[in-house]
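What you see is the complex with one protein chain gone and the rest in place.
And now, subunit A:
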Amino acid sequence: MITGKCYSRLILTITLTLIIMVGFSPYVQAEELIITGNGSDSDNQISISSDTNTTVEQSNNADIRSNVQQAADSGNNSASDNSGDASIQTGDINTTTEVSNQANVSTVDIACCSSNPTEATISGNGSDSDNNIEINSSNQTNVSIDQRAEINNDIDVNANTGGNSANRNSGDVSIDSGDIEGRVEIRSKNINIDSVDIESCCKEISIKVADNGSDSDNSIKVNEDNDISVVLDNRADVEDEVDIDADTGNNEAEGNSGDVSIKTGDIDFEAIIENGPMNIKLVRIGPEEEAIITPHEEKEEKEQPAQPPAQPPSQPAAQQAAVSAPQQPAGEVLAAAAEEGEVLPISGDYTILGLTIISALMFLLGLYLRFHPGRDPSIRKIKP
């Protein structure tokens, strides 16, 4: 049974304990860890652990099919069975077909958000005190982007100014078929573009152990384990088929009584197929002021003091563009991977050649010394 006197003592004890704990215990602020002002033989510990796991997964599939058919015909005219002259002149044809595709642009932007302390101090503690600060931080960042694009462009162009006939006329006959000019352009660019920007937080920690009593045992441990994994997998399958049928001929003039003149037009057609940039991977891992661009690396694991939360990645969209204007590009990150200076992998070594040359030179020199007549170096007597 607790009496009134005992109850008072209990309250006093608890209050004093709280005062001691608050007044002299190590305290923790958001960015400073300090153990200070503790008495001799005291035992003081601060331990902080944080474990962060950030995972971003994106998967995009684009299936684009463009089927364009163009037909223009100013020919297939007939002027036959006339009693006088007959003349056919067909118009020129000028045709342009453009197809532009863009698909699968993925952007991941992970900013730094580290709550690790920036200062750890053990100072002014008494003799024989035992003071320890331990900071453990484990951060895992995983980014995985998987993009598949299948693009199929099928363009058919038919242009005809010929196929005219002027038969069995009693006068002169003239057939003049028009020219055909055309251009087909297919451009598939910015297909499967990955842009990953992970800002690492290389925060400095200031550590200070000073002015503690004799025989005090002080330690500050900082353990940081940071893993960043970036896996990018892009596959693009692009098939372009262009079929151009242009005809200014197949004109006919038979059974006419007068002179016959057939002049067929010129054909000037151009087809441009351009694929790329495609399957571009741009990864940047580092502080904001640095730019680390690794267009060819799919996976990186680095030790970085980063504790970033993932920002919502911008959603890519598979756009179907038959004969349409290009979609919005992803900006400066869409620069094509550097192709300058790329060579097939070096899978040989010049060491063998070098050693062979050295062997040959040694052998020849040995032969020379062995068989070429000459004097051995003479030894002069040195007069005392």
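Please note the rule applied: a contact is a pair of C-beta atoms (placed from the backbone, for glycine too) under 8 Å apart; a residue touches a chain by one contact, two chains touch by 3 or more; residues count from 1.
We adopt the following convention: contacts and distances are computed from a predicted model.
Trainee: Which choice in "LPXTG-site transpeptidase (Sortase) family protein", "Beta-ketoacyl synthase chain length factor", "YjbH domain-containing protein" or "Iron ABC transporter permease" gives the name that UniProt lists for the one chain left out?
Mentor: The record for the missing subunit names the protein "LPXTG-site transpeptidase (Sortase) family protein".
Trainee: Just checking the interface: what residues of subunit A touch the absent partner chain?
Mentor: 279, 296-298, 339, 342-353, 355-356, 358-363, 365-372, 374, 376-377
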